[in-house]
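The other protein chains are all here in position, but one chain of the complex has been omitted.
And now, subunit A:
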Amino acid sequence: MKYSLFRFKDVFEAIAIYLICFASNLLFIYVQTVNLEVSFILESFIESITEYQLIITILLTFMIIVFHYQFLNRRKTEISCRILVGDTMLKIIIRYILNSLAVLGFSFLLSLSLNFYLDVNVTSNFYLVFIFMLYILSSAGLVKKE
């Protein structure tokens, strides 16, 4: 991540949010496969949450939009400085996209361990990866200088 806009703290925050989204999606899928018939109370409680699985997961992914928004707002001064010392906006945007995708890829690989642990299909989080990629590409438009 040479010349990256990301610091360790940012990478850590992004990974944490990605993992929360991936894990919640996997847990939703997992609880639906668990036999909860021993406790109807528990079963109906879980059902009333899993009923809105897709909406809840999509709403949680909004946190990644928040992350990119605040991240790029805080990096405006740094971007201006980089341009002053010879960097170009295009290179900064490409680096930002590649770095963001790397963080996403790393988080997805980490989440695979939960896939294997819960014995949930590895493709379950693919749609989220696609949504996150869209967010990253859209947020590239926010890479601006001060």
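The definition used in the following text is that a contact is a pair of C-beta atoms (placed from the backbone, for glycine too) under 8 Å apart; a residue touches a chain by one contact, two chains touch by 3 or more; residues count from 1.
As a working rule, contacts and distances are computed from a predicted model.
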The chain not rendered here carries, per UniProt and among "glycine dehydrogenase (aminomethyl-transferring)", "5-oxoprolinase", "Peptide ABC transporter permease" or "cellulase", the name "Peptide ABC transporter permease"
Which residue among A:20, A:93 or A:131 touches the omitted chain? A:20
Just name the one of A:66, A:81 or A:122 that touches the chain not displayed here. A:66
Touching the hidden chain in the full complex, which residues of subunit A are there? Just list them. 13, 17, 20, 39-42, 44-45, 48-49, 52, 56, 59-60, 62-63, 65-66, 69-70, 73-74
